[in-house]
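For this view, one protein chain was removed and the others were kept in their places.
Moving on to chain A:
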Amino acid sequence: MKLHEKILTHYLSCTSPVDKEGYLYKKKERNATYQRRWCVLKANLLFYQERPGDRHLLGVIVLERCAVRRAESDAQFAFSLVFGPGLKTYRFAAVDRQTQESWVKALLSASHCYLSLLVRDLGRQYEEAKQQKGSGESRSSISPLKPSTYSFLFTAQGPTTAAVVREGRSNSDSTVLQAPPKPTKVVAKKSPKLWHRRNAYVTPLNGPAPLYGEWPLVGFDPLEDFRKLHDYYGQEVKKAREEWLRSRQTEEERSDEDLIDLG
């Protein structure tokens, strides 16, 4: 499959800000050694090259449908991107706990799917806040979301087409944000000639996807369970934080040694 690389590299170098960048050690699949790479995270794409400012990009990883895992058994301050059964696992290592945690956190919120859920959630909160404000309520209108009372409006709220078209016409970042106008109920319309439900739909490459122990959220309805999704990923972050705090306390006791065995 051809990935139009120029589009990606152009996006990387355009004016929108980078989400995170820095050196990481990336494990080479073949000989299990780690190589230092300059990594740049932008949107749901993780680029890597030898040095910052290198014109030649070594590669890119599209960060969709992957889990971010801390993997201490591999190397210290290691983490991995796990794409699942039959697919790759990318392994990285940072130079310290802070860097590791920072990257794990950034990668956890990098996917398009995650952002999509977040935007929908916030859109709903925004509409609620507006209504509350409009009805003249004096107390704070946004109550803390509790899992038991969490409900998710299914209306797909978003900008109407006209505003969207204008937004889309700018090639570079527009400097004025537009308010999404009154939300319209978007009914999922099927195009008149919908292509036969054959190949491009969910047809696993190697037979039906087996129930994979590490993928507890497979099959869940993202629209209803964003809270669950957040909690699930939040566990990793919480764990990382706790361990980091603990490790800081024991730092004095640790002996000086090479953090990573570079063979």
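Just a few scattered comments:
By definition in this document, a contact is a pair of C-beta atoms (placed from the backbone, for glycine too) under 8 Å apart; a residue touches a chain by one contact, two chains touch by 3 or more; residues count from 1.
As a convention for this text, contacts and distances are computed from a predicted model.
UniProt records the chain missing from this view under the protein name "Pleckstrin homology domain-containing family J member 1", selected from "Bardet-Biedl syndrome 10", "Ubiquitin carboxyl-terminal hydrolase", "phosphatidylinositol-3,5-bisphosphate 3-phosphatase" or "Pleckstrin homology domain-containing family J member 1". Here the missing chain is touched by one residue of A:A43, A:A71 or A:V95, and it is A:A43. The set of chain A residues touching the chain not shown comprises 1-11, 14, 16-20, 43-45, 57-62, 64-66, 83, 86-88, 90, 105-106, 109-113, 115-116, 118-119, 122-123, 125-126, 129-130, 132-133, 140-142, 144-145, 158-169, 171-181, 188-195, 198-205, 230, 234, 237.
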